[in-house]
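Rest of the complex left out; these chains stay put.
For clarity, chains are labelled A, B, C and D in written order, and residue numbers in each chain start from 1.
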Amino acid sequence: MAELTLGNVTKRFDDVVAVDDVSIEIDDGEFLVLVGPSGCGKSTTLRMIAGLETISDGRIAIDGDVVNDAPAQQRDIAMVFQSYALYPHMTVRENMRFGLEESTTLEKAEMDSRVEDAAETLEIDDLLERKPGELSGGQQQRVALGRAIVRDPAVFLMDEPLSNLDAKLRSGMRTELQRLQEELGVTTVYVTHDQTEAMTMSDRIAILDGGELQQVATPLECYHRPTNRFVAGFIGEPSMNFFDVSLEDGRLVDSDIEFEYPLSSVVRDSVGETTELVLGIRPEDVELLDARETAHDFPVVVDVVEPMGNENNLLVRFPDTDTESTFNVIVDGMCHVEAGKRYVIRIPESAIHVFDRETGAALHNREIEDETELLASRV
Amino acid sequence: MGFIDRLRSRTGRRDREDRSERSRTDGQSEEPQTDGQRGELRTDGGSDVRTRGGLSRLKHSDAVQAVPFWLPPALLMGWFVYGAVGWNLLISLTDWSGLSQPDYTNLTLEMYTQMPNDPSFVAAFRNTVVLLVAFTVVSLVIGLVLAILVDQNIRFENTLRTIYLLPMALSFVVTAIFWSWMYNPSTGTINVVLSTIGLDFLTMDWIGDPRTRLAAIIFALTWQFSGYAMVVYLAGLRAIPDSHYEAAKVDGAGSLRMYWRVIVPQLSASTTSAAVVLMVFALKAFDFIFIMFGDNPGRSADILAVMMFRVAFSRTQWAYGAAVATILFLMALSVVAPYLYLQYKRGDL
Amino acid sequence: TEDEDPDEIDTGNGADDADDTGDSDSEGDLEIVHWWTAGGEEQALNALLDGFEEAYPEHSVENNPAPGGAGAAIDAAIQTRVIDQDPPSTFQIWPGEAVRPYLEADALESIDDVWEDEDAYVDGVIDAAAPDGDLVVAPINIHRLNNLFYNVDVVEDAGIDPTDAENPEDLLDLLEAADDAGYVGLAQQTQEPWGILQFWEMVFLGQYGADTYEQFLAGDAESLESEIADSLELVERISEFHNEDAGTVAWDEANADVITGDAAFHHNGDWAAGEYQGADGFEYGENWEYIPFPGTEGIYTMVMDGFVYPANNPTPEATEAFVSYCTTADAQERFNPHKGSIPPRTDVETDGFPPFLQDQMADFEASDEQTVTISHGSGLEPARADQVQEAFAVFTDNWDVDETTQELIGIF
Amino acid sequence: MATADGTGRSVGDRIAEHRAELDTQRVVLYAVLVGLVGFYLSPLWAGLTTAFKSQAGFINTSPLEPPTPAWFTVEPWELAFATLQGGLVNSVMFVVPATILSALFGSFAAYGLTKLSWRGQVGILVIFLAGVFLPYQSVLVPLRQFWSIVDLAGLLAFAPVLANRADLLELTITHTAYGIPICTILFRSYYKTLGDEMIEAAKIDGANAFGIYKRIVLPLSLPMFAVTLIYQFTQVWNDLLFALVLVTSRSNYVVTQSLNELQGSMAQEYNIQMAGAFIAALPTIIIYIVFGRQFAKGITGAS
């Protein structure tokens, strides 16, 4: 267990800046998930921590000791790879012992007992004499975990460890991994591009884009309190709807489609002087009505209805716009909506986000009752 | 108490019921683990992960650690291959001949300038090129046909493949003995078979007649190496997804057209790699000709490899032999270099 | 039982002094490199070695044959060792110009001092053994190259008399007649170039005599252009009467046609007679006969083998003894009957030789001239000889008289 | 229904045609394949039958006929074996170490060049790769010179047993050196398929470069060692050229040389030659038949 500190860490490959000045403090025992689009530098960050990649700039410290120049062999870390990277010629037992043999001077008996303990915890004790080739994906995954656990490292690193599993197994392993990490309390950095994993497993999420850190916060904070448009769009599936608008007389206006959205003074104030804005609203926050009632209601055409059973996914657009500019609305599965017809949507002011169109910074985030309770802690 | 339990108790985490109460700070409230506890596990003082100097960094860099692995073989190979090629070049610039030691003081290009006027060299060079091209093309074509036939989901595929490839396992010495006898005009299999099936007029003195000698050599070499082309093509064919065959079928193409238009064009990588290797085999066909004809196969079948041996080792004209060897090397290089470059461009290296 | 303890023999043979014995012990075995590995050749060598060991029991022999392609393989092996100055004790070589490269490299010692009875040799042999004046190679045998063998029954059936042939042109008539009678005229091999080269040498010699031939060997090919062309043309015309498979067979397969009565004539060295003697019911004088190649009567074209004394010799004394022994009548008498050749000395007892060889020995003694050959290494130094071979390899390909003439001229 | 081909023939017509086609096609296919088997095997078959015939039998029967009892003999085999015996032993003595050494070196080099990543390895790799295609003639003269300067026999004079075998030792070293490029390439192509993550996992597990090689890469290379050893054994066993130039004493003749000697002797006794050819080829044929798949992998891996 240890604290892990990334201080202004940068990684350049020739002319590509893969990781750009990233600083994160990871607490002892914390489960941090790194997410971001493909190529944003997640793996590179992880590999720098592991010592598999040199650090171009900045420093990485484990429990205060700067480890920039320590080779992977000497950092007290364990890593679980996407491909598991089990040694195919060794039995499960040998796989799990390998790290102990190479990096410690433990006695044989102690190694065996550690391996067996870990195997029991992971419920693979009856597989110890098998070779990885004879195991299912999920079992291999557990062995890979076991191999990391027995070493009792200061930090666990995991690079998309579940992405090779099928959906069902994945959700099972997700829960198990999370349980294990909590039990062992080992500081963990976990890379994924899967939102569900990020949201459900992490103590905090770190969101990267183009090598730059966007936000480090609890899952729900990221969801409800994104610091910028990128995070708002990245977290949540289907993603938040965005409309480019200008601020005119306290109203958000898109003159092309005669869209006018009056703002209350609270929101007005938080927006400040910026006039080129983006209005954001999550699909599930849009309400579908039969007729206009308030100033926040707008007529729309439903283009496509995708019935999912439990909910209907609607692609809607404002009248007189083309099919390119549809946006998402989610309504209840029992609600009968017909494609091609006109409806009215309501964009509740309590649920809107407003971003600076130029910088992307969030100027206003939605209202939440019970805010501290909902956001502060991981549930 | 088991290892995991120790870990658990150390973390202060007890059972699942408490989990929801956990806040992010409780990790910090725990007793920090002592360094000694971890230190005793490690052989190398690995818990001491303070910054080390550049030297340590260098020592642990992959580049440095790789050296002991590749350098000794590289030196051994480098000396024998490139050292020898260089030395050969040097010898070719002297006028060394006879049974004394070479004199390196006076280096000229004389050996090279006399080549164009040496009909023996010209013939050997021409034959080498003909052999290279004809043998390669014929082997590729036969190999491709074999590969396509074998790829038809046939029974005994393994056996057939094994048989077609078998000649390649044999030494040139062995195959030359077989073929010099196969070609025997009166008792050899070829003519015997031709006359039994009533093609008497085709029987010839295959390796006696200078008009057919080179062709006969090429034919025998093709027999030996077309299996190789087959194996390469087969791998190429297997790499083409079934869906391409199926897509072509669904698109309405018959078998022949499917192969001609969809499959064969996709085998260009196989063709290149097989062609390069076959050409190199052709350049090395010395043993075969040497066994069949000795070192003087006549102008119609002389190749640079044989000529080099003859000039150097029978006539003791070492410098000239070395010059011929250099030309041979350049020919190999001219085949291989573009191939390697191509591979490099494709990122296959 | 013959393998007695050398020490015992030593003591029994007190003539040698102790130093000698000590030397020969430290010297190690006499390493002989040669290419006689099969049949009569092997027997001949063994007979020679037996004789040597009887005469010099203090020296033991390490027999190191390097066979293959009648000397092709020996070249590379010996050359390398000579260049390395690590020669064997002695090695086989063709007396004549074949020795030249070794002389140029100062790789051979003179054997004037150990040569026995120089008078017992005819001039031609001495010349070949001493290309630069010093004797350097001890010949052990002589094969004759200018023979024309024929099948008596075939010749009679075709109604021809070979002894009529006075010059090579006459041979053409004989072959034509044989061909008309339904026989292969001349059994020949053209797969390897030496076959047709040696045939051309005979034709040239037969047409223009030994002096002109020597002139050619001396390098004056240019002034002989028309002679060369004429002789080549004749060879080309004669090639019409070769066996069909001449290009693929070895000489002995060609020669078998004479034995089976399919072919009338065969030209070759007298080693070809070994084949006849080996065939059942094929008797000399009755079934087969020979004449000197038409036009070469009185000439004995020699194909010799001999042993040298290499410089930097690992076993000087043993080599000296061996080379010296080779020049003795005893050695040559033991060796030659098996080999099917005649002794270089003219004073060897003929009793032990078969009738054919006895006839040859008589011819030899009676010969006016002894010539060497290109095809068997003695006529030209190896590099040239090899080029001539190559020229004839081309000739058998295209039978182009002019081209080959020019090439031959170009070699010198 | 839109018939795109415009022929308008009914589906039923086309079906009947198709079925008949299918059967005849298969028959022709198999006929061709069997014919080709004949082509590829006939030299071997003819050689085999001839090796069991007496000289008379050889002259009087066609080459493809099996020997009748009258002509049957195993004498050629005995004679050929007597000649090749020494060569066989010598070949084994140098081929085995040369094969093993070049495979080991190849594996080292491939590991150094593939699994430990550093700049410039492609350059070095190209040097190795180009070595695969070297025509041996281009190094023959210097090679001969080299081995005459480095007097192995002299260096080994203290151990006469080795000194007598100096030629074979030279061959071993030479073949090892020239085998390294191809072995390196074979191993490299295999190592490329080993996941990088596995090597990284081992690194993180605390193993150093040597430990990773010994405990991970080497055990995993065993199948590739089989391939390489088989390929390299065949190559070295079959070589004549180096032996021609480097082996000077008959006691060190290797099998290809002995076989050549069999052919070079005065009379063309095909039956003995064929028997000899089979004896000389036996080790490679056995290896080939038993390990055909690995052999094929080896030769194709070269490209």
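Here is the rule we go by: contacts are C-beta pairs under 8 Å (C-beta built on N, C-alpha and C of every residue); 3 or more make two chains touch, one makes a residue touch a chain.
From a predicted model like this one, the values you see are computed outputs, not experimental measurements.
Novice: Written as a formula, what is the chain make-up of the whole complex?
Specialist: Here the full set of protein chains amounts to A x2, B x1, C x1, D x1.
To be clear about the criterion, only the chains that are shown with their structure count from here on.
Novice: What pair of chains is linked by the largest number of C-beta pairs in contact?
Specialist: Contact tally peaks for the chain pair B-D.
Novice: Most central chain by CA mean?
Specialist: Located nearest the centre of all protein C-alpha atoms is chain B.
Novice: For subunit A versus subunit D, what separation do you get between their C-alpha means, in angstrom?
Specialist: Chain centres of subunit A and subunit D, defined by C-alpha means, are spaced 55 Å apart.
Novice: Hey, what residues on subunit B touch two or more of the other chains?
Specialist: In subunit B, 46, 188, 313 touch at least two other chains.
Novice: Can you list every residue of subunit A that touches 2 or more other chains, as numbers and ranges?
Specialist: 71, 73, 75, 103-104
Novice: In their complex, what parts of subunit B are in touch with subunit C?
Specialist: 97-101, 119-120, 180, 183-186, 188, 205-210, 213, 293-300, 310, 313-317
Novice: In their shared complex, at which residues does subunit D touch subunit C?
Specialist: Answer in residue numbers: 144, 148, 151, 153, 244-245, 247-251, 257, 260-261, 263-268.
Novice: For a test of understanding, state which residues of subunit D touch subunit B in their complex under the given definition.
Specialist: Going through subunit D, the ones touching subunit B are 4-5, 29-30, 32-33, 36-37, 39-44, 46-47, 50, 58-59, 62-64, 105-106, 108-109, 111-113, 116-122, 124-143, 145-146, 174, 176-178, 180-181, 184, 206, 208-210, 213, 234, 237-241, 244-245, 256, 259-260, 263, 270, 273-274, 276-277, 280-281, 284-285, 287-289, 292, 295-296, 299-300, 302-303.
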